[in-house]
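Omission of a single protein chain aside, the complex is shown with its protein chains in their original locations.
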Amino acid sequence: MSRFRLAVVGAGRAGTVHAINARRWLGDAELACVVDTDAEQVRSAGAELGVPAFASLEQALAGDVFDGVVVTTPTFTHAELAVQAAAAGKHVFCEKPMALTVEECDEMTAAAAAAGVILQIGFVRRFQPEFVEAKRRIDAGEIGEPMIVKSLTRGPGLPPVWAHELARSNGMLAEVNSHDFDCVRWLAGSEIERVYTETANVKGAERGVEAADFYDNAVVALRFASGALGTIDGTCPADVGYDARVEVLGSEGLLVVGEHRATALLEIRTRGSGEVPTYASWPQRFEWGYREELRGFVAAAVGGYEPQVGPADGRAAVAAVVAANRSWLEGRPVELGEAAVP
Amino acid sequence: MSRFRLAVVGAGRAGTVHAINARRWLGDAELACVVDTDAEQVRSAGAELGVPAFASLEQALAGDVFDGVVVTTPTFTHAELAVQAAAAGKHVFCEKPMALTVEECDEMTAAAAAAGVILQIGFVRRFQPEFVEAKRRIDAGEIGEPMIVKSLTRGPGLPPVWAHELARSNGMLAEVNSHDFDCVRWLAGSEIERVYTETANVKGAERGVEAADFYDNAVVALRFASGALGTIDGTCPADVGYDARVEVLGSEGLLVVGEHRATALLEIRTRGSGEVPTYASWPQRFEWGYREELRGFVAAAVGGYEPQVGPADGRAAVAAVVAANRSWLEGRPVELGEAAVP
Amino acid sequence: MSRFRLAVVGAGRAGTVHAINARRWLGDAELACVVDTDAEQVRSAGAELGVPAFASLEQALAGDVFDGVVVTTPTFTHAELAVQAAAAGKHVFCEKPMALTVEECDEMTAAAAAAGVILQIGFVRRFQPEFVEAKRRIDAGEIGEPMIVKSLTRGPGLPPVWAHELARSNGMLAEVNSHDFDCVRWLAGSEIERVYTETANVKGAERGVEAADFYDNAVVALRFASGALGTIDGTCPADVGYDARVEVLGSEGLLVVGEHRATALLEIRTRGSGEVPTYASWPQRFEWGYREELRGFVAAAVGGYEPQVGPADGRAAVAAVVAANRSWLEGRPVELGEAAVP
Partner (left out) sequence: MSRFRLAVVGAGRAGTVHAINARRWLGDAELACVVDTDAEQVRSAGAELGVPAFASLEQALAGDVFDGVVVTTPTFTHAELAVQAAAAGKHVFCEKPMALTVEECDEMTAAAAAAGVILQIGFVRRFQPEFVEAKRRIDAGEIGEPMIVKSLTRGPGLPPVWAHELARSNGMLAEVNSHDFDCVRWLAGSEIERVYTETANVKGAERGVEAADFYDNAVVALRFASGALGTIDGTCPADVGYDARVEVLGSEGLLVVGEHRATALLEIRTRGSGEVPTYASWPQRFEWGYREELRGFVAAAVGGYEPQVGPADGRAAVAAVVAANRSWLEGRPVELGEAAVP
């Protein structure tokens, strides 16, 4: 039985995580090649992983070397790459955020539909066991109707330079909190209807960020179409590690998802003080989910299923992020249904 | 050595908690009498506690039977009772919220100052060990400057009928979340500057609440004068128990305060599922703190110290609650410094 | 209503804990005096607590200054002091271990019975909420019949010098693990029938312990009359703090009692590592229980009830400790029913 061949586009951090998983932990798939416009970086990645390296998706598409592509490049390149891959008949796994605008999302969606290929978005939490189980319980009615849905993400380090500018990245709410916007919508079982955002820039200056519209802290108050309320908060850089947790209070119960402790270990070496390992990074926090989502992508592509996280999910998160940024910029609550808001 | 004599005004739930603590768990004080306008309830309470019962504060003041008073009646009565007691030279412990308006707070503050008596507000979390320790660590600079401060309170049951109406109670944000408004301000070490509120009324109708402006869920986005951000959320009735937790993310660290588990116990009786005791009620959640705050009041009164939570703290929380309600009613962020906002 | 007057004998650490609790946290009792043969220590303690100080129990008994006595002196003095107090008609609270031998226990029991006074033993865990709740659940049949009962205690520092010698203290199994022997018997609802002990002396020499039969680590395998099995382990000094936890596996469920974390607080200041407060000492670990047991003693004495932990409990723990030491010395399992074993 031949294995599904994956090309990973983008030899940065996310690309490396996916490439290693494809190489090492999938029985039904294999890593076919890596692609990056940085010639040195991609040559090194290819050598390390033992697969061919290409300087562009175009070159990789020239030979019939892969069946599906994993897009992990900067956000502003997603639409072009995804459309190009789909047009060539390749299944597409696209990292979050799906794109910069809902218009781009619509182009990508149309391209995949036209080509008859899968377009899966990298909302990895939907494959992480505790999140999956939470969703199952909510859908089973265990906690009644969601009333309050809260989600947060904190990342340890400064985002890459291209992500400092709002115009090229939609800022931290997109780069970091996209996961939360998707997650609260998924768990609430309802679309986000209104957002209000407060932001702060605490460490930008001292870390050499020059972008004028940079922020590294945000809180967002949410109202869902169902009438449920919510909050999202994000901080990046948080320095002390990666943190992603969700809480859903329903009319009949509470679900707390995720915790700080990374490993079932407690060490006490000082009188009166114990130490627990916590999450240092997102690859560690969602190590299990990253393997599962890639396996899910392969299964959907091979089996011809709808992916578990599709383009409509990606688009909804982009719309919410755009509205949340607008709320901040205009100092007022913003309805997602407003004419000028996508 | 004679003991400090305490009168408890209000024979409801909070009054009973304080009366029992005064009776049973204080070495330096004693319960002198109970006061309530409900003749039957106060007679019964007095009999049970073995102390005289009075139908009004005025009657209790007629004899020299107490040195300090614990006010636990509905919010709209606080100002009058506190002023009356202070005028009679009695030290005053007033349950939260301090009053309905900042004007009332100012009257109470002035009355206590004029009489030279202590006026302590019942923000019990400031006496609860994990909150006290969190404050100590923040003040010691352990987590750097607070960037995000989040606090929540959920109560199991419907508030008393008088508290359904905004006009007589300021609603759930006052009755339940006063604690959070005080707590985030205390832990952030900064005044709340701007608030934005979303509310929902999920269970009101089905539980027979008739007040038009009733809400039982709220989220509030906060900005502090320091530039820090925050959120508060509240739900009451939450049915599944009492829940009060805080999280402070600083520039150099994170502090998580409180947990769901009420007792250091885990029981597994079903394959694949364990049970932990959780907090059923606020007297249980803050059992330790309630004893400590009363002891603190007595110590301050006897020793002539400033109370650990004074009238300025009570006033600040009232101002924030009023602004948060206004934000909800007007659908916009509200600055606490706005002219029309106290 | 006059308060129950308590004399605390022994101005060491346990005595100080009880004296402060009697002074500060009991509504129905008061600290009447402190007693210690160390003249300087007792004078200082009395001054600090604001009560009279006596150099001997005899002197304290000379005036009618107290109603009950709390014995916190070294083990080898318990029997004499308890008998003396009982003979004078004083109620007796005796710290664990009850005494050195079952013969001494029998004398104390007889003296209390003859005088018609209460004799309560300081097994504080029986008053600590999580232990009380565990017992309640076991008795309610929630976990079926206990099959495995495990208990451990670790203390941070070296015991006092008199406790280094087996002859005067019965060693660590008595000084530290008495609590465990009582606790497993109480929770198992069955007498200990057979014990097997292994010990080690790891830190004794380097800390200057000269007693030849000193040990600072022990594990004990247990069989109960019911057929249940168990283990006890102890380490002292453990340096890193105080640790006391129990686990009961029943035919229908598991109960885990106690945890390492002392306060509901988590602090993350280092990437990848969080810090939780742990118990530094036994007064901190059982702070709640110490207040409750003293209140329980007063209630039993005043109300004429049987104490919740009586002399038969103290005796059973002494018998088990003596058998466990013998197992170690003779290198074989020892039946508690053996002729030569008490």
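Note that the chains take the letters A, B and C in the order they are written out, and that residue 1 is the start of every chain.
Everything below uses one rule, namely that contacts are C-beta pairs under 8 Å (C-beta built on N, C-alpha and C of every residue); 3 or more make two chains touch, one makes a residue touch a chain.
Here the structure is a predicted model, which is why all the values come from computation and not from measurement.
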item	value
Touching partners, among the displayed chains, of the absent chain	A, B, C
Identified contact with the non-displayed chain, of B:R43, B:H260 or B:R326	B:H260
Residue touching the undisplayed chain, where the options are C:Q128, C:T235, C:S281 or C:Q308	C:T235
Sole contact to the chain not displayed, among A:E80, A:D213 or A:E252	A:E252
Candidates C:A88, C:V132, C:I148 or C:A280 - the one touching the absent chain	C:I148
Selected residue (touches chain absent from view) among B:G89, B:G141, B:P160 or B:G274	B:G274
Footprint left on chain C by the chain that the document does not show	145, 147-148, 150, 154, 194, 196-200, 202-203, 217-223, 227-231, 233, 235, 238-240, 243, 249, 251-254, 256, 260, 331-333
Contact footprint on chain B, counting only the chain that is left out	156, 239-241, 260-262, 266, 268-280
Absent chain, residues of chain A that touch it	1, 22-28, 30, 50, 129-130, 133-134, 137, 142-143, 252-259, 263-269, 277, 288, 291, 295
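To be clear about the criterion, only the chains that are shown with their structure count from here on.
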item	value
Cα-superposition angle relating the copies chain B and chain A, to nearest 5°	180
Remotest chain, chain C as reference, centres from CA atoms	A
Chain A and chain C, separation of their C-alpha mean positions in angstrom	55
Touching two or more other chains - residues of chain A	239-240, 260
